[in-house]
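Note that this complex is displayed minus one protein chain, with the remaining chains in position.
Chain lettering (A and B) follows the sequence in which the chains are written, and residue indices restart at 1 in each chain.
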Amino acid sequence: MRSLVSVQDLTNDDLLRVFELAARLADEGGVEPRRNLAIAQESLAAIGISADALALDRVMATLFFEPSTRTRLSFEAAMHRLGGRVLGFSDSRTSSVSKGETLADTIRIVNGYSDIIVIRHPLEGAAHVASCFSDAPVINAGDGGREHPTQCLLDLFTLRRELGHIAGLKVGLCGDLKYGRTVHSLAQGLARLGAEPICIAPATLRMPAHILDFVQETTGTRPPEVERPEEVLPDLNALYVTRIQQERFEDPAEYEALRGIYVVDPELMRRASKDCIVMHPLPRVDEISPAFDSDPRAAYFRQGHNGVPVRMALVCLMFAAVEPAGIAPGIPGAAADPGRECDNPRCITRAERYLPQRFDPLPYGGIRCAYCEARPAQQELRLS
Amino acid sequence: MRSLVSVQDLTNDDLLRVFELAARLADEGGVEPRRNLAIAQESLAAIGISADALALDRVMATLFFEPSTRTRLSFEAAMHRLGGRVLGFSDSRTSSVSKGETLADTIRIVNGYSDIIVIRHPLEGAAHVASCFSDAPVINAGDGGREHPTQCLLDLFTLRRELGHIAGLKVGLCGDLKYGRTVHSLAQGLARLGAEPICIAPATLRMPAHILDFVQETTGTRPPEVERPEEVLPDLNALYVTRIQQERFEDPAEYEALRGIYVVDPELMRRASKDCIVMHPLPRVDEISPAFDSDPRAAYFRQGHNGVPVRMALVCLMFAAVEPAGIAPGIPGAAADPGRECDNPRCITRAERYLPQRFDPLPYGGIRCAYCEARPAQQELRLS
Partner (left out) sequence: MRSLVSVQDLTNDDLLRVFELAARLADEGGVEPRRNLAIAQESLAAIGISADALALDRVMATLFFEPSTRTRLSFEAAMHRLGGRVLGFSDSRTSSVSKGETLADTIRIVNGYSDIIVIRHPLEGAAHVASCFSDAPVINAGDGGREHPTQCLLDLFTLRRELGHIAGLKVGLCGDLKYGRTVHSLAQGLARLGAEPICIAPATLRMPAHILDFVQETTGTRPPEVERPEEVLPDLNALYVTRIQQERFEDPAEYEALRGIYVVDPELMRRASKDCIVMHPLPRVDEISPAFDSDPRAAYFRQGHNGVPVRMALVCLMFAAVEPAGIAPGIPGAAADPGRECDNPRCITRAERYLPQRFDPLPYGGIRCAYCEARPAQQELRLS
């Protein structure tokens, strides 16, 4: 675990290590960095990893090319709780990007100023590019709509912490399952850890087929799909609610027809089991009524707080694993394919023209862009 | 002293504790966090408060929904001088607020990332709302024009430090006394500590009657009101100057008629006593001539610097007092009054619609909003 670009970079064992260390930090740790570091060192020693300093006085660079208070502040809190230090920017308007610098150059320089880099960027594949040009470990804090792996880690950790385990859980995923990348990662993570995702979405916002395929291949069961939470609520161990994002709709009428179709409130939750927790990646708008906040099953604020121990655990594991080794050499992997361009308009290769076009073969045929992992549109049509 | 929303939250004993600790920190402290912490621990022990860690390695969140360099940087400096750590934002454009998150949700999450929250917000009552939704102590760093209690603390501390005591002082308050909330709090604080405020303002910018009433009830004397500083200057121990703020005037001609009517310069100050200090909350524009800066009576820069020891003392006292206790339960106090809405357009309840409308009875009759403390406009008319 050198950099974390996608949850797919982590094995199930990696996930468990993060969760176990995060749980110890949440239970036994606190505000004292030295105590938190001692817990981390002890936990790592128990699995044969010897780590002296971890994050103590290490410098984290938080490079937020688009704003995200919650994610940025929780990374910074995690670093402070471990005795670390933070620098960075929260707005690319105040960065050299406005002078036309490439992402690769920004990363190669910041790499010399810091020991770990957290990046959020509007373009898909940006964190992958950053990890290729950095000698320091890179954590993806969201690259466009593609991946936000630490959100997935804290979601899974919250299930485990609230309900004791993940295997066997029935987890309702409710809202915009078509465009909500958070729930795509979560569905895959649940399947990998033996839980059963259940899809709750209007017909126009259903979970993409390739995610359903992945779950089916992994668990042997294709996730059920329903349109109303009432149909499945009594059986759920957890209900994971997401926002229907206005900006995804070209036709405002279509958005108006769907907004507010799912509202979790005390009345709806009377149909759920008394142990069925409600989760949400936040910020919420109307999807969960504030009247439900005082219900003990409302787990979304605890879920938000779990971002700190999960990120502390992740940072410790990354510092324990890394051997610094000079400036990173650039984009690795398959040979460049100059005859083809990625046609995803949000792919990092569209903005950073020096990147060689590269495509990886897919196990069931076809190819995908090595940066944003989008399949060429023509191929997508042929497959669907 | 769990949170600090208004100076009225502090007893006179609380004020004295802040001033005494701040004085020791200013006299004996310095750049070494451990030394400053030792001073604070010793001072607290002397009044029976046992405090181990105080701010050491604690995390302060500075949530500035509107910009204020001076206030933000002095809080951050105070925290650093105590060995603490800081995270936050200085501009709500880079925060999740742009995604429509409620203040309550923002606070409930940041509460999990930090040990103390400093908030500045454009709407009145916002800091009160924050304190209701936070388990960590909250400090109001300005909520619209309503309260800015740490400014009042450093103003009173400066008088005490420069002149040795507060009781018995004659303090001229000069400039915009109608809209300048800083001078409203200061007039009340002076009265509570036995000093005598003297009002110097044009007829259209006089001190509101309810502040004059408060002073009269507290000290037995109604503050004198004059239009020209020359009339009272020889008797003053201190002259507190404020800016006449252009943005308060609907009619530009009215502002033009008043701007520059008060300019403190060496010539004016020849009429004052040789010990009469000049204070200003800063930033100044034209109210004090730079030619007066080198006069030893020019106390405004020393006043600005006092913001650091005062905020250090406040933070120490708050950490010594607080027992963390889980997520805060929401708005306490009187029952909601769904039949009435606060009519102050700058009240936090106008923007954050989930807040129940609540009104508190006033001791002399009438009611006021539990958030912004504005009295309904109709009632205000009847009373005036």
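Here are a few things to note about the model shown:
Keep this in mind: a residue touches a chain if its C-beta (ideal position, glycine included) is under 8 Å from a C-beta of that chain, and two chains touch if they have at least 3 such contacts.
Remember, predicted model here, so these are calculated numbers, not experimental data.
Contact with the chain not shown here comes from a single listed residue; of B:R81, B:R108 or B:R375, that residue is B:R81. Within the full complex, the residue among A:S114, A:T158 or A:N344 touching the omitted chain is A:S114. For the chain missing from the display, the contacting residue among B:V226, B:V263, B:L282 or B:A351 is B:L282, taking the whole complex into account. In the full complex, the hidden chain is touched by subunit B at residues 31-33, 64, 67-70, 73-74, 76-77, 80-81, 83, 86, 90-91, 282-285, 290, 293-294, 301, 304-305, 307-308. Contacts to the hidden chain, counted on subunit A, fall at residues 53, 57-59, 61, 85, 87-89, 91, 93-102, 104-106, 108-110, 112-115, 327, 329-330, 354.
Convention: only the chains that are shown with their structure count from here on.
Annotation, subunit A versus subunit B: rotation angle of 120 degrees from the Cα superposition, expressed as a multiple of 5.
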